[in-house]
Each structure stands twice: as structure tokens, then as C-alpha cells.
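The other protein chains are all here in position, but one chain of the complex has been omitted.
Chain nomenclature is as follows: A, B and C, assigned in order of appearance, with residue numbering initiated at 1 for each chain independently.
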Amino acid sequence: MDQDSVEQAKKTAAILAVKETVKNNMVIGVGSGSTIIYAVRELASLVSKNGWQIVCIPTSYQAKGLIFDHKLPLGSLDQYPVLDVAIDGADEITSELSVIKGGGGCLVQEKIVGINAKNLIIIADWRKVSTHLGKNWTQGVPVEIIPEAQLPLILKFEKMGGKAALRQGISKIGPLVTDNGNFILDVDFGKINNPEKLSSQIKSLTGVIDSGLFINMVKKAYIGQKDGRVEIITKE
Amino acid sequence: MDQDSVEQAKKTAAILAVKETVKNNMVIGVGSGSTIIYAVRELASLVSKNGWQIVCIPTSYQAKGLIFDHKLPLGSLDQYPVLDVAIDGADEITSELSVIKGGGGCLVQEKIVGINAKNLIIIADWRKVSTHLGKNWTQGVPVEIIPEAQLPLILKFEKMGGKAALRQGISKIGPLVTDNGNFILDVDFGKINNPEKLSSQIKSLTGVIDSGLFINMVKKAYIGQKDGRVEIITKE
Amino acid sequence: MDQDSVEQAKKTAAILAVKETVKNNMVIGVGSGSTIIYAVRELASLVSKNGWQIVCIPTSYQAKGLIFDHKLPLGSLDQYPVLDVAIDGADEITSELSVIKGGGGCLVQEKIVGINAKNLIIIADWRKVSTHLGKNWTQGVPVEIIPEAQLPLILKFEKMGGKAALRQGISKIGPLVTDNGNFILDVDFGKINNPEKLSSQIKSLTGVIDSGLFINMVKKAYIGQKDGRVEIITKE
Partner (left out) sequence: MDQDSVEQAKKTAAILAVKETVKNNMVIGVGSGSTIIYAVRELASLVSKNGWQIVCIPTSYQAKGLIFDHKLPLGSLDQYPVLDVAIDGADEITSELSVIKGGGGCLVQEKIVGINAKNLIIIADWRKVSTHLGKNWTQGVPVEIIPEAQLPLILKFEKMGGKAALRQGISKIGPLVTDNGNFILDVDFGKINNPEKLSSQIKSLTGVIDSGLFINMVKKAYIGQKDGRVEIITKE
């Protein structure tokens, strides 16, 4: 039943977000994760109902699969370097719209798509909302890295006060490999007081491709509540 | 307790295999998986006890990590294209020494190392032994493929009587990515009557890199038994 | 002037091939190379003139770029596992429609697309036609390989009578890296008497992904002549 209300919250948030932010002729970034599935379904229904012409830019193999399954038109940043909107999930989000992403391992493509969208919209259920990043999401900030830099970066993060663990593959032996062929370090910094500064510090490190800290990027979040409502957070 | 006897069987088989097949000055292929850990420990102990000069060639990121952890000398096929021996695990093995590998997702590197070894030795516990490939190991033959060939190959395997499933990432969303940046199809052919023919057919397909069928490659297997003995199977 | 007649021959062959083989509503594989540029232009002109609905499946980053530049609809084998036609160039072609491809380094994707097309059509100029593979094209059969298998495969090809050279990067130091992240060996077997047998032998090697030998795959070739005519070779 609790799982039901979570799924219901994801769904309601996704549907409202799509309804309010997507219009005909838009180029749309499609995020990754379990909440996005509801958004893609709603997109597909709008397109077939209204005969809309849209283009979908995926953020992962999973997103590409969703786009194909719903027979939506696939596009690429090589054709559409500026997106009208991108809709994505989150692992943790604050009322200032600071976000941790990357639990699903696709943070680099998600950030590339998100940063090139005029509007980056987050959809999530109430459990993802937190007063500080690192409070609810305790498995660490996901950081995509060049494999050979693994050990030097683990030592560097230690000096920065973070405890880094190389994410394992589970369905393969050894480390997880990302869609880009890289590794992911999950770096636990505890409760993060200054996410903007931390995000810059991490990105500046040689061997780091990007982190799952999405700061000053999100314009609006649709948060599905336990009671069925959707709370909308906007950047004032 | 049963788990204990399994671990004991792996360990006993690994130790005996290393003792009987590894000598000073050898170039040794190091397989992947949980049984290999015991083999690497025994290798490290022999090296430190006897002051041996050996070189270890890894078959995966995991194997490389094991080699480093035990301070064994790392080598590469670029320097040592012919190995004296390679020791590896198995997901299923018959009395004819036909083997299925790839549950851990490193089958291509394991095959490259194994085929370039004068002796490929398998270590496993009794549960891996089967009268026919595909009987005990029911999750299908692992096949590493170029990602874009995924759907055409699924259709081709269907025509060959195999049911192919794209292996998922679990610790990432979407498909598992191999150490080589590719995908894995697990193709269920049921009980395999002619593994040599099937192996050739799969390898011949465009988009396939290699399969986990190791046929006519293994010279000897050390099988740890429930009762503590090690059964040795050799190719007559 | 000679260069002019070569370009004219490529262009005439490409235009005729597109006119004769492409129809409305087709899913079309787009090859790589310098001749393909003329085919894509003709495709774009047909689509805009006739309002055709087609989908284009690229065989390389270059092909993808061409599809985007001409605003043709991009597709993927994940959606369209069976293509109506694929049009591609060749480095050498015989009257039996045996072909060497891979001078441009995209042979694996070209083969995946070509083998999944109902018709694989080659377009080329007269200089590519030869009585035996390996006669005109003397830089060797391109073979895409897993990087770590490089030296064992060079030794294996030697035993098979081939002289293998690792293709260098030129605009980068060290070996060329393919679009799939692999290496290419150019293996000189001299004049090839039995291309079908050689193709199977190469593909069967562990560490090989595929070779540039396209045997029993091509249905028709359009060969632009020096005098402006186009010779059509078909498989009887």
C-alpha cells in the first residue's frame, strides 16, 4: 500500500509536469529512472491525441528504449543543441532546488541534456525531498570518473572530507561500467552545507567527468505527495 | 553450513590447481569470479615463500584488483602473447570439459586469455558439474555484443531456437555495460546437445564479439567436492 | 581532371543507385565514405521533392552527420531491425560482388547494417573493381579487434599467411581507435583466392569483432565508369 502511494505520487507528479510544461513542436529531454516512465507515457498520449510534432532527446540507453517503445521521435543534441524543456527524476531535492542525481548511473548524460534545456523540470515523490543534500540520500554523491584515476581520486576525496566507494557491477563482477565506459565513485560527504562550492570543487578535479550535484540548474519541481496532491517548487 | 562446504570446495580445488600447475618463471592468466580469489591467495603465498618470478595477466578489472591487492607482478598480452597457464572459474562444466562462462560478464577477456594459454585450467565446486551444458546453468549462454546489434541479434537467436534477454545493470539503470563497453545477451537454448556447433554459429554472427561457450579449450578441471576431496577431470 | 572524372563517376553511380533502389516509406542504411555523400544528397532531394517518409540508419559518426546535415529522419536498429535497403561504398569489389571494406574504419557498423538489410547495394567508381580481392587494395583486410588481443592476433594472422599491421591514429599519437573503442589490424594476405573461407576463418578468431570482407552479402553494385556510364553488376 505504501508502495502504491509512492507509485501514485510519481505518476501524478509526472503527468502534471508534462501537462504544464510540454507544448507542440518542442524539443524535449527525457530523463532516466522509474518516475520518467510515467512522463513518457503521458507524452505519448498527448502526441497521439493531439497530433503533436515533438522530438525527444534521451539521457541514457533506458530513456532511448522508452522513446522507442512509445514510438516517439528520437532526436540528438547533434541536431538540437538547445532543448525547450528537459524532464528528469532526482535522488534527493531541497526546497532551493538543489538536487542529487546519479543513483541510476547516467548523471553525465542527464547533466548534458539538462544544462542545454531552457527549463529543467524535476519530477519526484515526497520521499526525495530533504532540507539538506546528503541527509536522506546517504549512499554518497555519484561522481563519474575516468577508470585509471580511481585511486588518486579516492585519496583526493578523502582529503576533502569525503568517503569514496567504487560502485560495483552486481550483474557483472568488478566495478560498474557506465554508458560512457567509465566508473562511478559514490562519495559520502555527510550532510552537504554548501552544495554549489562542493559541486565546483568536484568538477575541477582531473579525472572527474562530472558529479550528480545539480545546482542552480533546476527551474521547477513537481513533487507527488502521499495524499495525492502535487506540490510545485519554483525558483523565485 | 552448506555455504561453508561450497567455499571449502572452491578453496581446496583452487589450492590444488595452483600447486599442480604453476611453476617458477611462468606467465599466468588470472581468471575472474569468486573461486579465483583462493587461487590468487595461493599464488601470492607460493611467490613470497619461494621467491618465484611470475607474471600475472588479468581477465577483468576484478582480476587486476586481485593481482594488485596481493602485490603480484602485472603483465599484459602485449608483452606476453603466449601464457604458460591460465586458471579460471566456470558457471557450468561437463565431463567432456565443455564450459559455460560469462555469468560475471567478463567472458571475452577470459576467452582471449584462455585461448592464448598453453593450458587452460578450470577450478570450480561440485555444483557446477553437469551432464549437458544448459542443464544446471539455466540463465542462458552469455554473449557479448556490439550494442547497436541488440535487436537484430535477439531476432536471429530466436530463429536459432534461443530466447535472448538483454542483461540489465542493477546498480545502474538500463543495460549492463561490459568492461569493453558492450552489452550482454543471455541466450537460453535449453539443454545444449552440440555445444561445439552452437559456439561456432554464435561466433559467426555479425555483431557478436564472442560467447561464453568454451569448447575444446580446457585441458584440466579441478572440481572441489562436498566431502572435501578434489576431483580432477582431464581430456584424454 | 582525372580527379574530376573519379568524382563524376562516384556521383553518377550514387544517383542512379538511389533512384533505382529507394522508394517511399523505406528504412535505409546509410554507409560511410566519400561516395556516400552523393547518395545522401540525392536521398534528400527525393524526400523534399516527393514528400517521402523515409528513415535513415547510419553506419558511422560520419553517416550520422550526413543524415543530420541533410535533415533526413534518423533511425536506429533498435527500432528498425530489418532495413529495406542499405547503400554503401567499397574499397575493392569483384565481379562476383565480393567486397573489401574498412579503409574508413567503420566496417563493423557497416556490416551490422548491411547484413540486416534486405538489399545491400554498393556504389563505387571503376578504380575499385578488381578480378581478385587483395589485388588492387594492397593495404590489407581491415579487421576490428579487442585492443588487448592485438599481439596474439598478429601472431595468429602470421600463421595464416597474413602480415598484420596495427593501424595508427595520425591525428592522434598511437593506434587508431574505432567508433566502437577498438583497434584495427590491416592484414595483408596478398591476392585472396578464397575470400569466403578467409572471412569465416578471421571471424572465428577470439578477439576479432569482424573483418572488412563482405562475402555473399551484396546484391547489386553500381560502378561509375571513366566515360560517364554506370555499370551495374548483379548476382545472378
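The rule is simple: contacts are C-beta pairs under 8 Å (C-beta built on N, C-alpha and C of every residue); 3 or more make two chains touch, one makes a residue touch a chain.
The structure displayed is predicted, hence computed values, not measured ones.
Participant: Can you list the shown chains that the absent chain is in touch with?
Facilitator: Over the full assembly, the chain not pictured touches A, B, C.
Participant: Which of these, A:24, A:95, A:200 or A:216, touches the one chain of the complex that we don't see?
Facilitator: Missing-chain contact among the listed residues: A:200.
Participant: Just name the one of C:12, C:60 or C:94 that touches the chain not displayed here.
Facilitator: Within the whole complex, the residue contacting the unshown chain is C:60.
Participant: To test your reading of the contact rule: which positions on chain C touch the chain that is missing from view?
Facilitator: The missing chain touches chain C at positions 32-33, 60-62, 65, 104-106, 147, 167-179, 181, 184.
Participant: Counting contacts across the full complex, list the positions on chain A that touch the omitted chain.
Facilitator: Counting only chain A, the missing chain is touched by 76-78, 81-82, 108-109, 111-112, 115-116, 146, 148-152, 155, 180-181, 200, 203-204, 206-207, 209-210.
Participant: Residue by residue, what part of chain B touches the chain that was omitted?
Facilitator: 64-65, 68, 73-76, 78-79, 181
One rule holds in what follows: only the chains that are shown with their structure count from here on.
Participant: When the CA atoms of chain B are placed over those of chain C, what is the turn angle between 0 and 180 degrees, to the nearest 5?
Facilitator: 180
Participant: Determine whether chain A and chain B, two copies of the same sequence, contact each other through the same residue numbers or different ones, counting it as same when over half of the numbers at the interface appear on both sides.
Facilitator: Since more than half of the residue numbers are used by both chains, the interface counts as same.
Participant: Express in whole angstrom the distance between the two chain centres, defined as the mean CA positions of chain A and chain C.
Facilitator: A distance of 39 Å separates the two centres.
Participant: Quick check: what residues of chain B touch more than one other chain, meaning two or more?
Facilitator: In chain B, residues 181 touch at least two other chains, as defined above.
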